[in-house]
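The chains shown are only part of the set, and none of them has been moved.
Per-chain numbering from 1; labels A and B assigned in written order.
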């Protein structure tokens, strides 16, 4: 069986969860997944930040996962299972396994942010890794997690555990420090969690990315990865800058509501976000449409 | 019926959730509630931050509330129901009502911290207040909520809604800006969320506090409130400083694990916290014991 680095190479879409009048719209989700399955994406992240997983009840999470189980096609599905406690997280990993999934991601706990020392984070992840029936991708996202971050030192210690497959890094800095610290580490997959640093991270050893842009521009993201693999760096840099500018407008200014609006513009029925997020206004959608056109994406 | 300011006056304990080997220990919770019910506390906060509510599964939350429903005695119970989405929160408020409770608190949503503008926070709370069958206490806790805070301007607008009973403030600054902005507002209860500023906040118009110290020193907290009411300010200041110093050691250094250790030292079976929190070491417990003794608490 190929190693983690090979299996996780490429681009993942952190798939959004469509809502309609505050209710789950699972048919829309099904359509989104079918369309994304026809692209060159490596896989999907179910119940990630872009999936508004924190805004779902536990029964709703399960219903979302059931749709992913039916609509995964040939894609690798990584299931977000991170909760504040190890106990809850292990429950969600068990559920993912029951539904037939083979890989999970686990966000750092962060409600007790001041207590989340390197030692606490290491203990938490090892406690899970020891008991998990599925391999785990660590998820570092200090912007969502009240500033809590996995340090490079902590990562070095966790990376040697056989059940820890890799890390998705959505910090502001990107995974450069991880890649330097891991130097020579075998079969640990580093995934960039933002278009801002996906391409330069590939030069440092990252194997792929989990990119919100892949929800609305999946083929462009896949193309960027291919240009890197082929050593066509000048073209890659130009495509990177185009995607980075689009990403800056959409996610930088509007977050998940922006991603959903961009998907609608590109023909994906992403629906509205759930309160406390609100759908974009008409003028805001026009800004996104303009940004996509200006960079040569989308449009008729 | 008395107004919110009268009903919420005094001291609430944000009751901890005892665990044993990572499992809920509901018998220990029952014992804690019985002992706290014999004090002069005004009420309990169930499923608050000190209750590690974020570390519980949804079925576990319900089991905890069932114990509170049986062991509330004459105390007013405020049920923590804050989730990331309005939809989830309304579900938990409905559950609280079903179990016979009459008051809930709702933490600010914060996973999408960058999007939590004043406008988003106002829309979120009004969306809930319009539909809630129970009065709501807002919960402002930027230290837990990735820096998200309810501004004084936003509070002024929310405070006039008939279903919004008050606010519990656990910011670093205390509720001074709220109390200045509310000046003259009728029947909106401001509760201090920390022993650090409980007493000085009373001088500015707060009616009470939700104090982690009330988990292990309930009578001292009640006494401080009484000294203020009686105008015995010199004695109040001295007692305040004693409690503030103890609180600094216990919560400032150790958080919820420190509160649980202090409760055990004072005879309450608070048990261990759940991972990612860990129980204190022997030397850490000795520091807490020494701090309590040094200020004349506990012992004997």
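Here, a residue touches a chain if its C-beta (ideal position, glycine included) is under 8 Å from a C-beta of that chain, and two chains touch if they have at least 3 such contacts.
Fair warning: this is a prediction, and the values are worked out from it, not measured in the lab.
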* Start from the 2 shown copies and tell me what the total comes to for the whole assembly. => 4
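Here is the rule we go by: only the chains that are shown with their structure count from here on.
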* Structure fact -> Separation of the C-alpha centres, chain A versus chain B, in whole Å, is 35
* Which positions of chain B touch chain A when the two form their complex? -> 22, 49, 52, 54-58, 83-88, 91, 109-116, 120-121, 123-124, 127, 143-147, 255-257, 274-278
